[in-house]
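Only one protein chain is missing; all other protein chains are in place.
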Amino acid sequence: MQRVSAKVLSRVRELMADGTVTKVVGWKKGEFFYDCTPFVFETVESLDELVYDSFCAANLSKYMIKNSVIPEGQTGKVLVLLKPCDTYSFNQLLTEHRIVRENVYILGVGCEGMADIERVKAQGIKGITGASEKDGILTVETVYGNKEVAVKDVLVNKCETCKGKAHVIYDELISENEDEGAAGDRFEGVRALEAMTSEERFAFWKAELSKCIRCNACRNACPACSCRKCVFDNNASGIASKANTDSFEEKMFHIIRAFHVAGRCTDCGECTRVCPQGIPLHLFNRKYIKDINEFYGDYSAGETAGQRGPLINFTKDDVEPQIVSDREGN
Amino acid sequence: MPINEANQEIKKEWKPKIVAFCCNWCSYAGADLAGSSRLVYPADVKIIRVPCSCRVNPMFILRAFEKGADGVILCGCHPGDCHYSTGNYYTRRRMTLLFSMLDYIGVEKGRTRVEWVSAAEGVKFSTVMNNFVSKIYELGENVKVGDLRCKE
Amino acid sequence: MKKIAFSQIDNLLAAIAATQKLYMPVETAGQYNYGEWTPGTKYNPDVLHTVKSAKSVFFPQSEDLIRFQRDGMNLSIDPVAPEDEDFVVFGVHACDVKGFDVLDRVFLHDPVDAYYTSRRKHGTVFSVMCKAPEETCFCGAFGIDSTAPGGDVESWIAGDDLVMRANTEKGEKLLESLGSMLADCDDNAADSAKAENKEVLAKLPLAELNTVGFGKEVDLLTLFNRPEWKELASGCLGCGTCTYVCPTCQCYDVRDYNTGKEIQRFRVWDSCMYSDFTMMAHGTNRPDHTQRFRQRFMHKLKYYPDRYEGVFGCIGCGRCLQKCPISMNIVKVMKKLGGEA
Partner (left out) sequence: MSENCNCHCHDGMEKDMLIPQLAVVTAIRQDTPDVKTFRVEGLNGEKLFDHMPGQCAMVTLPGVGEAMFSITSSPTLTGYKEFSIKRCGELTDALHSMEVGQQIGVRGPYGKQFPVDTEFKGKNLLFIAGGIGLAPLHSVINYVRANRKDYGHVDILYGSRSADDLVDYDEIKNEWIGEEDMNVYITIDRPQEGWDGHVGFVPAYLKELAFEPNCTAIICGPPIMIKFVLQALIEMGFDKTQVYTTLELKMKCGIGKCGRCNIGSKYVCKDGPVFRCDEIDELPNEY
C-alpha cells in the first residue's frame, strides 16, 4: 500500500462528486491483489474499484492521448493519476502536442516504489491466494503457506533506479515523499555492457533478443511510441514482418524502435516491465540517453514541456560519428 | 530453379559488398569528379544517390546490412556547406548515435562510416573509398547484422 | 505403468534425444520456452509454464511455405515440403495437451493443414502432471483434469520417481525404445501425487470459475452486444502478448520476403488485436479497438465452441493472466460477462 493511498482515493471521489472532473483514468482492482488494470472510471460508484497500491506500476500518461479528447456533447475534465516518473512521459506527450492539456486534471500521487509480481514469485512465492501490506512488508498468503517479503526487495526494474519523487507537472499533488533526487546509478547496466568485449556484447544481445516474440507489448505500452501508424505496421516499409523470421529481424526492430524514441524516451521503464520474455529493453534506451548526455550535454526528456529534443537539434561543433571508433573501449 | 552455378563460383573468393550513400550536391558530384579525373576506387562500392545526407534514415543503413552489405558509408557535404543549410548537422547526430548503438550490440566498429566530401574533392572521394574498402577487407564478411535468408 | 528415478530424468531425456529430435522447455536468458534439446539441457520441474506455449512445436511462430523464382514473365513455384521427421515433445502439462486438441479441430479439419498435420503425425507428446499449480490456473473451468495430462505418454512426478504410462501406440513405441531404463511399477504409484495436485487446485482462487454464461443456450448476438465490452477494453493496449503466449490462438499471416535471389513465402502468427489484421484497401471491418478486443474473447468463448461441438477455445493455462502488460485477461472477461462463479 502506498502511504497516500487512502487520501488519493477519497480526493478522487470528491473531485468527481463535485463535478471538477467527469472521468478518472486510474487503476482498477484486479482478480488477485497484484493485477490491477488501467481503467477509465465514469461514475462515482465505479470508483469503489479504484486502487492505488504497490502494484500500480502501469504508466497512465499514454491513455491520455485518447482520453484527453472530449467527445462532442460531453463536458468536463478527465482526471489522471500520475506518479512522479509518469509525469515526465506526460510532459513529453505535451511537447509533441498529443494531449489536450486543458481537458486534463493531473492528480500527482506520491510513490514509494512499485512491486513486481514476477520478482515476488521468483522468491519462490507461488499459488497466491491473498495478501496484505504493512509498512513496506508484503504478507502473501499462498496455498503452500504464508510468506513475507519487503516491497523494496521486489521492486519493478524501473523503480530500482527511481528518478526522484518530484512531479514535474500536476494540478494537485498528494504526496508525502521528500524528494531525495534520483536513486541508484541508472547507467550501471549500460556500463557493464560497454565494459564487455564486442563479442560478449553480441552474445548477450543475441540471447536476449532471440526470445523476442514480436508481440509489440513494448511498443504499445511505450508513451513515446505514439505514432498513429507505426513503421512496423506499414506493409510498404518492407519490415512489417510480425515475427522474427531471422535473427536480424529482432535486432532491427529493437534498434529502430529505440532510435525512434531516442531523445524522447523519458526512461519510464514500461518496455522492460511489460516484456513477456523479460528482455531488458531499457538497456537500449538508456544507452541512447547516456550517449546523448555524453555527446550533447545532459538532457532529460519530459522534464519541462516544450523542450527541443537532442535529435531535432544540433550545434556547429558537435562530435563527428568517428568518435565511436576512436573512443576507448572494446 | 537452381541458383545459377556462376554464383557459386564467385562465392569462393569473397569480395565485400559496400553501399555508399552520397548526397546529390556534394559527394555524388565528388564521385563524379573522381571518375572524370580517372581516379581509381574499388568497384565493390555501390553508390546510392540521396538528395541530402539527412535523407538517410537509420533504417537504410540497417537495411543495407540486412540485404548483404559488408560495409555502409555515408557521404555528405561538409558541415556548414549543406545545400539545405542544416541537413548534415542532423545526420551527424543521428549517425553518431546509430554507430554507437551498433557498437553496443557487438557489431564491429568500422563497418559504418560518415565522411564529408565536397564536389571539388574527387581525390578525397577516391581515398576515402579505398580506405574504407581496405578496412572492410580487414574486417571480413559481415555475419552479425545480415539476414541469413539473403545469404543462402 | 513404468517408472524411473526422477534424479535420472536428464539421462532419460538424453536417451530419447539419442534416437530422435526432442523438444522440451529450455532456458534462454532466464526464460523458458520450448526448444530443441542439446547436450547439457536440464529439465526444470519447477517451471509451471513456458512463455510461449507448446503449440510452437507443432505450429511454429514462423515457417516457410514456398520459394518463388521470378525471371521476367516466368515464375517457378517450389513448395517447401512439410517436416516429416519423428520427434518427441516432453514436459507438456494437461492444459497445453488440451490446447493441441483445440488446434487440431482447426488444422486437421478438412481441408487439413499439411504442415501442422505432418508434425502432429510425427510428434509424440510426453506429458507431465504440473508439479505446483498457481493462482492463475483455471483449467478446471474447461473440464480439464490436470492429474490426467494425456498425450501419447503421460507421466507424474511421484515422490522420487517419474511414473509414466503410454496412452497410444506411438507412446508405447517410445517407452519400449527406452527399454531397461524404465522399471515396472504399480498402477496406483502416482495416486498420492494426483491427490495432492487436486487438493492444491481446489484451494486456488479460480477453482470455482465456470463457463456459465457462454454455453450453447446463450445467444451469440446478445453476448456480442453487451455494453460491458467497452469498459473491459478500455485499458487494453492492443499488443499481441496474449495471442502469442496463448496455446490455442491459431490465426496467422502469410507474407513474402524478397531475398534478392528469390521470394520466400512464409507464415507467421498474427493477432486479431492488431489494427491491420483485417485491413483491406477499402478499410477494415473492425476499426475500433473495442471490436478487436471483443473479437478475441468472443472467439475463445463463443465463436469457437459454436463451430466446434461446444468445445471452448480456452484451456485455462493462465499465461495471459501472467503476461498481459495491463493485467486484462479472459478471467476478468468471463467474470464480467458470465454467470457469477
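Should a chain be cited, it is by its letter among A, B and C, assigned in written order, with residues numbered from 1 in that chain.
Everything below uses one rule, namely that a contact is a pair of C-beta atoms (placed from the backbone, for glycine too) under 8 Å apart; a residue touches a chain by one contact, two chains touch by 3 or more.
Being a predicted model, the structure only gives us computed values, none of them experimental.
Note on the undisplayed chain: of the listed residues C:87, C:100, C:252 or C:312, the one touching it is C:252. Taking the complete complex into account, C:110 is the one of C:46, C:84, C:110 or C:217 that touches the chain left out. Those residues of chain C that touch the chain absent from the view are 65-66, 68, 70, 73-77, 79, 106-107, 109-114, 220-221, 224, 250-256, 258, 263, 265, 267, 270, 272, 277-282, 284-286, 291, 295, 298-299, 302-304, 306-307.
By our rule, only the chains that are shown with their structure count from here on.
In this view the innermost chain, defined by its CA centroid being closest to the centroid of all protein CA atoms, is A.
Here the CA centre of chain B is 45 Å from the CA centre of chain C. Chain geometry summary: the mean Cα position of chain A and that of chain B are 37 Å apart.
Residues of chain B in contact with two or more other chains: 147, 149. Multi-chain contact residues of chain C (touching two or more other chains) are listed as 257.
Touching chain B in their complex are the following residues of chain A: 193-194, 198-206, 231, 238-239, 245-249, 251-252, 255-256, 258-259, 262, 284, 287-288, 291-292, 295-296, 310-316, 318-325, 329. Residue ranges on chain C touching chain A, taken from their complex, read 28-31, 33, 48, 51-52, 61-62, 132-135, 200, 203-206, 231, 234-235, 237-241, 243-245, 253, 255, 257, 266, 268-271, 274-276, 321, 323, 325-329, 331-332, 335. By the touch rule above, chain B contacts chain A in their complex via residues 58-59, 62-63, 65-66, 79-80, 86, 89-90, 92-110, 112-114, 144-149.
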